[in-house]
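Yeah, one chain of the complex is gone here, protein chain that is, but the others are all in their spots.
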Amino acid sequence: MGALVQDTLEPDAFRKLYPDQYYARFVAEGLRPDGRPLLQARPTTIALGAVSAADSSALVKIGNTTVMAGIKLEVMVPVDERPQEGQVAVSVELTALCSPDARPGRFSEAAHCLNEQVSTALRSGGVVNLQNLLIAHGRAAWVAYLDLYVLDADGGLYDAALLAALAALAALRLPHVDVDDEGKVVPAGASDAAMVLEDADGQRLSAAGPAGPQPIAHLRVGSLPTALTCALYNGQLIVDPDRDEEARAHALVAVTVDDRGRLLGVEKQGGRAAADAAALQSCIAAARVRHREVASLLRQALHAATVPGYSGADS
Amino acid sequence: MQRDLDTLLSNSERNFILKALKEEQRIDGRRPFDYRKIQYQFPADEDGSATVQLGATRVMAVVTAALEAPFPDRPNEGSLRFNVELSPMASPAFEVGRPGEAALEAMRLLERALRDSRAVDLEALCVLVGQKVWHVRVDVHVLDHAGNLADAAGLAALAALMAFRRPEASVAPGGGGGGGGERGAVTLHAPDVREPLPLSLHHLPLAVTFGLFEGGEAVVLDPSLKEAAAAAGMLTVIATTHGEVCALHKPGGIGISLSQTMRLVRVACAKAAEVAEGLRAALRGHETARVARRVCRRGAQGADAGALLDDAAGAVAVVPGLGDPGRAAAAAGGAHLDALAGSSGARNGSGGALEPGGMDSSDAEEGSRTSARPGEPRKLPRAGLVAAAAVVGGARARQGPSSLPEQAPGDNFEAIAAMIAGAAQGRPHSGDALDLQAAVKPKSGKRAKVRKWQPLGT
Amino acid sequence: MSCTELAGPGPGSGKELLRANGRSAHQLRSMQCERGPLQRADGSARWCQGGSVVLAAVHGPRGTASRKEDPERAVVEIVFRPRSGLAGPAERLAEATVRRTVEGVLIAALHPRTAVTVVLQVLSEDGGLLACALCAASAALVDAAVPLARTFVAATLAKTSEGVLLVDPDAAEEEAADAVATLAFAARGEAPGDVAPTLADGVLACRSAGPLSDGDFLAAVDLGRAAARCVAVFARASLEKSLSALV
Amino acid sequence: MEFVSPEGLRIDGRRPQELRALQCKFGVLSCCDGSALFQAGNTKVFAAVYGPRVADIRGQALHDRALIKCEYAHAAFSTGAARRRRGRSRKSTELAALVRGALEQTILVELLPRAQVEVCIQVLFADGGVTAACINAAMLAVADAGIPVRDMVAACGAGHLEAMPLLDLNHTEAATGGLEVCVALHPALDRVVLLQADAKASVDTLEAVTTLALQGCKAAAGAMREALLQHVRSLAARRGAI
């Protein structure tokens, strides 16, 4: 064993001194430093309901990258312009844990970008029909605060954040509620003496808690968008790069596809290499393959959590 | 370091400025109480934005308004907020991020001038007491910093507030909706249905800044960046056109005698009136252009939209390589971009296609100026407003490459743009598309900005 | 190509699809480029694409705070400021896109430990803002004489609910569109005195949002490239005009 | 509401002097020098340690010992109450200071002059006993980072409800506003590092509750120690050191 340790030191030094060459040599062999072939994504797990204080939560890991999504439901008065719609408010935070550069407090550029990317994907995929969040026309609707926390940032943040957001939304259950004569929201079928969801201190009784209303409805999601980030490196396509590979890549292409085969977004933020049509097509094809993997993982997770959730495009 | 850039001055420069000042000379050739040249720009197609140029200092102000609930302590008043951002665009000394001390000072000065002096009638911004009032926000962007930001920012904010128009809002009688909703039904009227309203301003407060030298004995009006760096102190007087003083602001620096202060206040009042006159003239020009556009839009609405469609369909630019050649050739007079992008003689080739007919270059030149700076006071072109608007459109469309050499040094490339956009002789090109928009499809003729104000509670 | 059919009635029909603003589907709005309008910046440009106007200022390469600098190359900082209000997630994403795009063409190794700052100020917005900002940034970098391997240009496309691809949509068209894509391409002249720059084959930057089919997307890339070529021709012509004053 | 049933069981089924199930995981995050996940019942806390390394801000470095920094944040959905706005509140600053205080007494700071150790704590789910969980998670992450410490530090809370001392309150029990103490202990040295009590109580009650909390600390320390040893054994086995 000791001899082996001695042997591994040489490549380590090479990696430290000539990181570019180290990586290029691997890619030329069709492998990556972590042992994956170029077109293989990292192992992915989806855990639902990790935090029971949230109305819905999901912990997604893609390799080391870890994103926690949690949804809190609150009641709001719909805005005047859209009296039949609720809201989904996305916010993303890169926690202090996730990388040595991240600092709490101020929103970093990366957090802002992720927020915009995830919101755009959810919107353009038509994931949530906002009218499903309505409680009473013009008087009450749910607002779903979707908070994403990046706990470990090791590349492919957008892929993981979108997956976590989607899983949390798909597992979200809406309590059945009514609006009483005074405009207050009460659990459906509850007597007048039943507790109001919002009491005077703004303390909300958890919908899932023991005292909460029992009947619930699942928020059916309209489609399942998933994303895959690919790196272009020396003319090669590298699927699902980790943080180190992202830094080394000549360009990154993130493709978002959904289960109806639609292309919801293609994003390439500049970079040293240009992507011609063939490269873009391979990225799209890779994203489709990845979608199948991830969507089946998600369905399994939802099934295990006994959430009927998504049942196809016809819903 | 870089951040001291704005205040850095060599001793010899400082001495030179001081010495020249003793002879009542300034380094840019002005007299001590001269302003630099003030120019105003009001974008032709939007209400509530103004760019002011004070010499090389350039400031843009944007006014936006939102109809929302009032602050609980003032249920019958709207609000007026200022936001000044000193982005690195204006000077490398400014840093990104939270507003620094200088930005806060400028913001506070604007508040004192325009809000605390009650220059804007906030009660007139109330639509429904306790329910809906206009919250007016003024964003001031400093684009280029060449000294005296206070005056330029104040002037830009004032100009934008004067140019601002908000849609008229009316409250449906009865007020009570269904159930517990005691919100009144407020209707916003689209600008092409009812004329949008200006803000009501009680007076016009203007900032006038002095740089103080030599213990306050030597004074310059509107100090440039270098003069500000050399000055021993600054004094900003906010004065109205009627000779009233709204605020005095003296941030640090040397003290000056009371008599000198009063003298400067009097100078400031006179200057404020002078500057306000220029501002009013610029706004009159803008207003005329605005009316002309509206009349044009109304006129076009009345015209046969079908004919216009046919006419416009005559000429289209086709993106090269995609449309088939036959279609491109069918585009009457349209510059085919394959020819333009071709290797040699590109300009000559397409220039031939675009040779303007019947309009000499000086007319085209005037047209281009009109479109570039509608805010400048200018003579009304030709007879009648409808005709005037038509001429503006026509002239712009007709400037072909032949008018290129005569163009203003602003490098206004509308001609080439027209060439690329494929505008042909005698028809309005896409620069006028916004006007045409109303003609072709009156309902969608609203601008994007306006679309935010949708009817509420109807 | 498929997009010809998509663009409306075929060539023989004589009737072109017309948009609400009187343009045809493949027609760009008029462009203006004013180079060096600002005094303090090392380089600046004002780019108008129809009703969208972006002012860009470039500072640098110049020294920067030591925590930001890179010992081997110049770093790029982008500040994107909206017309009114504060910068939010959309602006930060635009900053990231412009930054990576500039990093793709900047010869960064020439000026280690420095920063090139590009400030983009939206003066007026009417659709295609990101493309307009990219073009303004490119023009301002050229004006600042920052060493670049290539310049870049950008164009915006929108796919209507009827499936038609529109070039250079305005705000109303973007709002109504199913999908909007912004594409940036690197450009350079292939020979001295070349009037028409050649666009690189590949996409330098791309951002699409909204459902598209693969065919639509590839058609959009082709169309975007053609539209960007027009922009590149214009940018080149405008540059030559501004330089002709110097010669 | 009845917190202890006649059968002597609490609302979550525990006995009055029973800890919730503890779970410790190590190396859960990739980009720090040490990390840990500590779970007590539902309460779930991540901790990451960066360092020891040269102080970020030279001016802050101490010439004779290491500088300990602590960042604390909680997820917006971490509590049962209405969604709280993010950002640093007074409470989170106070918690960060408590954890830092406990660590400063635990880490052999004098061995690492001019260096900095930064501990970042993220609470995902706060179901009572958050202060104790933060300290325990931070301790585990520090141990995982291989930073020399005087002793383990283990923390535990206890409260007084219905005239009965209860160990390790959950959120519902703590929300009654009765007496709650949090104690952190160096078990091998048998020294109390931190003692915090909220609400007034008689001396006798306080002593009873504190004693109970101390017992909780020892139990928690045992569990943490076992988890650490297990972790080291598996690491060592993988490296072939044993």
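Just so it is clear, A, B, C and D label the chains in written order, and each chain counts residues from 1 on its own.
Definition applied: a contact is a pair of C-beta atoms (placed from the backbone, for glycine too) under 8 Å apart; a residue touches a chain by one contact, two chains touch by 3 or more.
Quick note on the criterion: contacts and distances are computed from a predicted model.
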item	value
Name per UniProt, for the chain absent here [options: "N(6)-L-threonylcarbamoyladenine synthase", "DNA replication complex GINS protein PSF3", "Transcription factor Pcc1" or "S1 motif domain-containing protein"]	"S1 motif domain-containing protein"
Partners of the unshown chain among those that are drawn	A, C, D
Residue, one of D:R15, D:R53 or D:K91, that touches the chain absent here	D:R53
Touch criterion as defined above, residue of D:K25, D:R65, D:R150 or D:K218 at the omitted chain	D:R150
Absent chain, residues of chain D that touch it	53, 108, 114, 143-144, 146, 148-152, 186-189, 225, 228-229, 231-233, 235-236, 239, 241-242
For chain A, the residues touching the chain missing from this view	5, 9-10, 12-13, 15-18
In chain C, positions touching the absent partner	71-72, 107, 109-110, 112-113
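Simple rule for what comes next: only the chains that are shown with their structure count from here on.
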item	value
Required steps from chain A to chain D (each step between touching chains, minimum)	1
Chain whose mean Cα position lies farthest from chain C	D
Rounded Å distance between chain C and chain D, as computed from the means of their C-alpha atoms	52
Chain centre separation (chain A, chain B; CA means) in Å	42
Where chain D touches two or more other chains, by residue	none
Complex contact set, residues of chain A against chain C	109, 112-113, 115-117, 119-120, 123-125, 251, 253, 258, 261-277, 279-281, 284
Contact footprint of chain D on chain A as seen in their complex	1, 50-55, 57, 64, 66, 68, 70-72, 74, 91, 93, 95-100, 104-105, 145, 147, 149, 151-154, 198, 202-204, 206, 209, 243
Chain B residues within the chain C interface of the complex	2, 43, 45-46, 49, 51, 56, 58, 60, 62, 64, 83, 85, 87-92, 96, 137, 139, 141, 143-146, 308-309, 312-313, 316-324, 326-327, 330, 337, 340-344, 346-347, 404, 409-414, 416-418, 420-423, 428-434, 436-437, 440-441, 444, 446-448, 451
